[in-house]
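Sharing a structure below in structure tokens format, with a few things to ask.
With one protein chain withheld, the remaining protein chains of the complex are depicted in position.
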Amino acid sequence: MRAVQVVGYHRPVEFADVPDPVVTHPLDAVVRIAGAGICRTDLHILEGELDAAFHPALPYTLGHENAGYVTAVGDAVDGLAVGDPVIVHPAVTCGWCAACRSGATMHCPTWRFPGVDGWGGGYADYMLTSARSLVKLGPRTDPADVAPHADAGLTAIHAIKRLAPFLGPRSTVALIGFGGLGHLAVQLLRIYTTARVVVVDASPERLKWAEAYAPDGVAEDVAGLPPVDAVLDLVGEHGVPQEAFAALRKGGVYAVVGYGGDLRLELLDMINRELTVLGNQIGTHSELAELMTLADQGRIRLETRRFPLDDVAHALAEVAAGRVLGRAVLVP
Amino acid sequence: MRAVQVVGYHRPVEFADVPDPVVTHPLDAVVRIAGAGICRTDLHILEGELDAAFHPALPYTLGHENAGYVTAVGDAVDGLAVGDPVIVHPAVTCGWCAACRSGATMHCPTWRFPGVDGWGGGYADYMLTSARSLVKLGPRTDPADVAPHADAGLTAIHAIKRLAPFLGPRSTVALIGFGGLGHLAVQLLRIYTTARVVVVDASPERLKWAEAYAPDGVAEDVAGLPPVDAVLDLVGEHGVPQEAFAALRKGGVYAVVGYGGDLRLELLDMINRELTVLGNQIGTHSELAELMTLADQGRIRLETRRFPLDDVAHALAEVAAGRVLGRAVLVP
Amino acid sequence: MRAVQVVGYHRPVEFADVPDPVVTHPLDAVVRIAGAGICRTDLHILEGELDAAFHPALPYTLGHENAGYVTAVGDAVDGLAVGDPVIVHPAVTCGWCAACRSGATMHCPTWRFPGVDGWGGGYADYMLTSARSLVKLGPRTDPADVAPHADAGLTAIHAIKRLAPFLGPRSTVALIGFGGLGHLAVQLLRIYTTARVVVVDASPERLKWAEAYAPDGVAEDVAGLPPVDAVLDLVGEHGVPQEAFAALRKGGVYAVVGYGGDLRLELLDMINRELTVLGNQIGTHSELAELMTLADQGRIRLETRRFPLDDVAHALAEVAAGRVLGRAVLVP
Partner (left out) sequence: MRAVQVVGYHRPVEFADVPDPVVTHPLDAVVRIAGAGICRTDLHILEGELDAAFHPALPYTLGHENAGYVTAVGDAVDGLAVGDPVIVHPAVTCGWCAACRSGATMHCPTWRFPGVDGWGGGYADYMLTSARSLVKLGPRTDPADVAPHADAGLTAIHAIKRLAPFLGPRSTVALIGFGGLGHLAVQLLRIYTTARVVVVDASPERLKWAEAYAPDGVAEDVAGLPPVDAVLDLVGEHGVPQEAFAALRKGGVYAVVGYGGDLRLELLDMINRELTVLGNQIGTHSELAELMTLADQGRIRLETRRFPLDDVAHALAEVAAGRVLGRAVLVP
């Protein structure tokens, strides 16, 4: 089958012809890819920025935002049949450890991260995963339409559910960075919290797009806002974290999803303002299922732009250039 | 193998010679029973009181508080090997539904309840269960010593963790019913809450025993106490529930584990006192694992009296007569 | 000043000419009434149904859903000035007890309930309360428009915030009883929870009205629904509680606000279905302030029908006959 691989850092992706994946473990599943979202993390991977964290063996197939149709399952799998439309949770987890048992699957100490840690991802015709990672989609849902939820939406719902207990109708959240993830996050903030949401983005074009999502205001710069109760930082670099952190009111929360940069905390200030910092990884399987329910109910809108898998180089270039409003999805 | 079965209601148990269980599903496990706790529910079963709730086909093998050694596992099972000492969570669950995914396994809609719903339990030499139901024990732990935790301890830890958010150092809990479950509950209340605990039991002999667990007082009757912030009712019949409910302070919580009786709520009173009623089933797999950690750390003491499986009739009679302080355990 | 009083049970209210209230305690406040909501509780009071719970000395002035303008405050009061528009929290609380300190003011053991427990309420030109009970309104808000929030809205927001942790996008709530309180509750369920909401009311006229609030469906009878995850029972009598309780799925929650009837719990069922029952009193001062923020932001709509105070007899008759959709408000 076709597979788009990272073959070296600071180099373009390459197509490879690799064997179709097959079920070998009783909990395995193979998915025919109907849509593979392109995430900024894929660009970071190609620049080698995740090498220290995951040290994958090269080459391997990119793609961690996948959805498609089941083509095979192992014989310990229940409730999933060949042909079922599914979205693929990005983590392959064991099911036996304390984290898996409690539902916090992404803290499984032996988890694998297809498309990121060297396990083959979904920039391909098929991918192998665990049946434990699949969420069955409703019959009305086209997998290619929801693929980016597997990471962008999942990370947003997870971060926002952690943030929600800190917020009420009298709170204001600054959502920083309005892109593919951001346009989902603003909707999820309105579903899961009662706070006012101000969207911050340095790009006037993106701010204009943000207005369509009817937030309670937009701003080019967090520094110009009155103090806020929480920041959801989807940027995480270029000086944004420190500036956003400074904008917090007493008792405030800095929730971070974007990365690349760092944040220096003066501990006297942490104490005097009694601040909280929440790092957010991807979410749980239950959160992905919950998100798919929202998508099925038509309560969350995901803007996508499709590119044929064969045009992956062009698609990556468009994403890198910031020319995709919403999320790019590779389709067969 | 030997198996002790319920063959009809209002009739004694009978020994049967049944085939040894074998693994047929990739997630199955077979456990050689080292200890099977006797629960009051076993007596209720023999009186037919659970027939309406579970309508098991008779005959079947009793016993839902089991621990022992793994003798076989299916080929989808990870992290468990033949010979491992284990305690058996009383529910066999699917692993795929929303409840299982979130860790609240006992709400699995297709759960099975070996020893209660017709699936063979642990009053036997071996039992078949799901490997998903097993918790591996520490090397220092004798399975027969902890078997009753599989239901008595598990139910207590679960009920108490649900109750804990309502309690603080200025709260008083009345723990009603001091027996096998009660002596675990009083210890777990002191581990998981900061409340004062008053033990209530109509039996002077049991109250005397309770004093050894150093609670903050004992009483023969809840009606004689000053209003309490919470009741943990392990009796659930004989008029106790209504009397206990009346003892609650404004904002109070009635947490129930015992059953058999009923409780009538006047809704004007529910509102004026703003009361909460918590029904408690068994706990989750994670809660059983947590409990085994406490047992391993020596932080919880379980008093047991052992009977050979061949003396099961005598053991049941002793339990029925209230002559076992602590918990009766059948051993090979 | 004019005051409308309960002078005996099963008798009509009567007008009295009573002295204008004055500030005597440093925390006192006097409010000129701009709107006094009529609650079904006022009808219950006139039938003597709350006598056993509150044993007020007769006669006294009715009215516990009040809003208006501050005319005087004691000299320990900060942040409130004569002329400020305010809504009046229905409880007068001490500010010193553990409940007041933690914000759960309605659990104050020495609380008073003007309009219900014999302390004069707001069916009058002025009322005396504690400045601690006032929530300042935004300049755009007409007190008469929001008066019913003081009890109807406050009870709803409180009950729904307690219920919210049990609910997610895959949950269904049956909201039983669609009237003045119900039309607020359906909106608050959509703000504070992500659940689907089905409105149940025996009256076709009220169900038709309910459709305007765009819930996820309506039904005449809870018994005809598939099992639900939660019930919010605003009726609480006429057999509704038992029927609603039976409709709960495993792990379900019965939250009660309506009263008059009772509910019988079989404890074996409470345990097997692991159910929760939440009694709900009025809410906290913080919850009322939060609700006023929502009202100010235009996120919650309260339908009212105004009656001059002089027409109170007619207004009570209209409410008793069920001819007021929304909430009746007495105005000067």
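The chains carry the letters A, B and C, assigned in the order they are written, with residues numbered from 1 in each.
FYI, a contact is a pair of C-beta atoms (placed from the backbone, for glycine too) under 8 Å apart; a residue touches a chain by one contact, two chains touch by 3 or more.
The structure presented is a predicted model; accordingly, all values stated were derived computationally and were not measured.
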Left-out chain, listing which of the shown chains it touches: A, B, C
Listed residues C:98, C:212, C:246 or C:317, member touching the removed chain: C:98
Hidden partner chain, touching residue among A:22, A:53 or A:246: A:53
Residue of A:13, A:106 or A:230 touching the missing chain in the full complex: A:106
Residue among A:80, A:191 or A:275 that touches the chain left out of view: A:275
Of A:48, A:251, A:308 or A:322, the residue in touch with the unshown chain: A:251
Interface with the unshown chain - residue positions in subunit C: 25-27, 74-76, 78-80, 94-98, 101-103, 132, 284-286, 289
Contacts of subunit A with the absent chain, listed as residue ranges: 49-50, 53, 98-99, 104, 106-107, 109, 170, 236-237, 241, 250-251, 256-281
Contact set of subunit B toward the excluded chain (per top definition): 168-170, 191-192, 194, 196, 289-290, 293-294, 297, 299
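Assume only the chains that are shown with their structure count from here on.
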CA centroid of subunit A to CA centroid of subunit C, Å: 42
Centroid distance [mean C-alpha coordinates] between subunit B and subunit A, Å: 41
Residues of subunit A engaged with two or more neighbouring chains: 289
